[in-house]
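The complex is shown incomplete by one protein chain, all other protein chains being positioned as in the whole.
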Amino acid sequence: MDRKSSAGRLLLVAAVLVVTTVGAGGLALAGKAGERSAEKPDGCAQPDRRIQLYAVELPRDPVTGQIRLGYGSTPDTASYPGPTMEMIEGECLAITLHNQVPEATLAQLRVAPEHPLGVSLHVHGVKYTQLSDGTVHSGSYVPPGQSRTYTWYAKPRSAATGSQGTAGYWWYHDHVVGGPHGTQGLGAGLFGGLVVRRQGDTRPDRTYVTAFGDRQTINLRRSPEADTCDHMNPQPGPTCLMAKVGERIEFIVIGLGNELHTFHIHGHSWADTRTGMVEGNSKPLVDSIPVIDNKSLGPGDSFGVQIIAGDSVGPGHWMLHCHMQFHSDAGMYTTLHVIEG
Amino acid sequence: MDRKSSAGRLLLVAAVLVVTTVGAGGLALAGKAGERSAEKPDGCAQPDRRIQLYAVELPRDPVTGQIRLGYGSTPDTASYPGPTMEMIEGECLAITLHNQVPEATLAQLRVAPEHPLGVSLHVHGVKYTQLSDGTVHSGSYVPPGQSRTYTWYAKPRSAATGSQGTAGYWWYHDHVVGGPHGTQGLGAGLFGGLVVRRQGDTRPDRTYVTAFGDRQTINLRRSPEADTCDHMNPQPGPTCLMAKVGERIEFIVIGLGNELHTFHIHGHSWADTRTGMVEGNSKPLVDSIPVIDNKSLGPGDSFGVQIIAGDSVGPGHWMLHCHMQFHSDAGMYTTLHVIEG
Partner (left out) sequence: MDRKSSAGRLLLVAAVLVVTTVGAGGLALAGKAGERSAEKPDGCAQPDRRIQLYAVELPRDPVTGQIRLGYGSTPDTASYPGPTMEMIEGECLAITLHNQVPEATLAQLRVAPEHPLGVSLHVHGVKYTQLSDGTVHSGSYVPPGQSRTYTWYAKPRSAATGSQGTAGYWWYHDHVVGGPHGTQGLGAGLFGGLVVRRQGDTRPDRTYVTAFGDRQTINLRRSPEADTCDHMNPQPGPTCLMAKVGERIEFIVIGLGNELHTFHIHGHSWADTRTGMVEGNSKPLVDSIPVIDNKSLGPGDSFGVQIIAGDSVGPGHWMLHCHMQFHSDAGMYTTLHVIEG
């Protein structure tokens, strides 16, 4: 209570005219007009784009019977993971989240009776004010049947301001369902990938999200039985990772839940950089960068891996798995199907 | 025994005149005079600075009743974490540790009767000889009521010698209390942060230590109840993380104990570099460096995160937590209070 109300007061204070500068970092924190908004992060005068996002209940997990929720651009297309978002540095995005999850379902997921019912949108990496934090203490969540607009700003890198930018491989998720950290919302499926590109970044031919989570799951699914690929004519999707030889594909790799996992692909490797590729041709840089084919991630971590499908190794059913042995033995693996173009 | 005595012999050997050079690395290992000291690492002829450090017993943990120990510049100011140490590359520091922890307390923490009673000072990242290792087998610990001087050398980076320097975010801790790895000393509070800066590094406005440890604790404390901030007029300290909008703050993040944790702050991100900032303006470098807002750390890991408080996002009560869901649900989170300057 005290926390929440004082947060309100702080944000009120924040709404007045301020011009702040830091000698040290040489950063100008005020917006162009020197005006700070409680709704929009500095640098985002107006959203460049507006989209709708729906939180809905989906059929229960066919294997475990657990409740499943999903985000979707429309209620009918909601899924877990939710739609993959893409932004470019400099862009400001307004997302209106509509909570269509039945109140009874939210009540069922609640771990404490005093905890409010609602869903939210919390995002990693990009900029947002407290009003877009997607948390209970900031009051930035959506009660059942209601809507709320969240504003994300992909702040660009700028040598002038010292900003290092927001380009990267991120994710968004609920932070409210069940408890103050959204553990039940996350566990039910309210998460998705976000990639922020930098001007000049090479676009991949395909993008896949692989969220490594509890119970030895990838995208909340376990074992190759979850792989829906027709081996003769695979159709790409969250349960069918496929590519043609030579295509540049990227994975948005996300860590969920309570455990350590590792992301490993057979036959392919990547540079441990922002994109998985080595940019430019600076010898000291290139010689310093590790190239890897297995990367550990804890809950909340996310990174991007870009590879050229079948590069030098050709087509095949390449295993993609967690290298924690008991996890892969329990079914925490799928296949990257690389076919001739 | 054999190990310890032979260590003694080795160090005796080490005390004689030697001039060693490595063709490969081009490193000159001998000091200016070509003399190697058993007490002081090569490059540290004389300490540039001498400080006192006291290990004392503190009141038991108010919640768990566990024994608490702390390091302090004076016995009265001992705390957990201990005082944050700061060095600059090239500096040599002599620290005299006074063991004022009651012998009975050390005996209580001891896991094996034959294990010696004492406390020590083991440090990460900087250079020290075996006599400053802070371990049992090297005999470099402090029995109850006694004192011992440890010498740390922040070896500078040098293209000439090939030394990559010691600038970084490190920590120091006991390595003797209870057993040969100091597990009981660490668990009781005998640890602190160390930052070694490089000539030209920008100084932050504030520095905080956040040690992520067992039982879902940050600095051995759990849940927001440990947060002592007055929300209207927060006073900075180990249990009150606050900053004014635009201030450059740094966190020395430390992993303790037995578990994986992740360090996550809402609304803020950093570059995965030595300082958390991107230095210089080399495009290939800048484009290669990942910017992150969540970083996994295992026990013993430490890293630094520099951020500009409220940059673009403004003031607010920004959550700082472990993203392992059951950890945050159990109270492994605190708040970075960002207020208007």
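So that you can tell them apart, the chains are marked A and B in the order they are listed, and the count of residues begins at 1 in each.
What we mean here is this: a contact is a pair of C-beta atoms (placed from the backbone, for glycine too) under 8 Å apart; a residue touches a chain by one contact, two chains touch by 3 or more.
Nothing here was measured: the structure is a model prediction, and the numbers come from that model.
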- Task: Please pick, from B:E91, B:D133, B:E250 or B:D311, the residue that touches the omitted chain in the full complex.
- Result: B:D133
- Message: If I consider the whole complex, including the chain that's not displayed, which of A:P204, A:P238, A:G257 or A:P299 touches that chain?
- Response: A:P204
- Query: If the hidden chain were put back, which of B:G165, B:P224 or B:G341 would touch it?
  - Reply: B:G165
- chain B, residues in touch with the chain not shown (by the definition above): 2-3, 6-7, 9-11, 13-14, 18, 20-22, 24-25, 27, 29, 36, 38, 41-43, 111, 122, 124-125, 127-130, 133, 135, 137-138, 153, 155, 157, 159, 162-168, 170, 179-181, 183, 186-187, 198, 255, 257-258, 260, 271, 273-275, 278-282, 285, 289, 296-303
- Touching the missing chain, which residues of chain A? 202-205, 224, 231-232, 245-248, 260-262, 264, 266-267, 269-271, 277-278, 281-296, 308, 310-319, 321, 323-329, 333, 335, 339-341
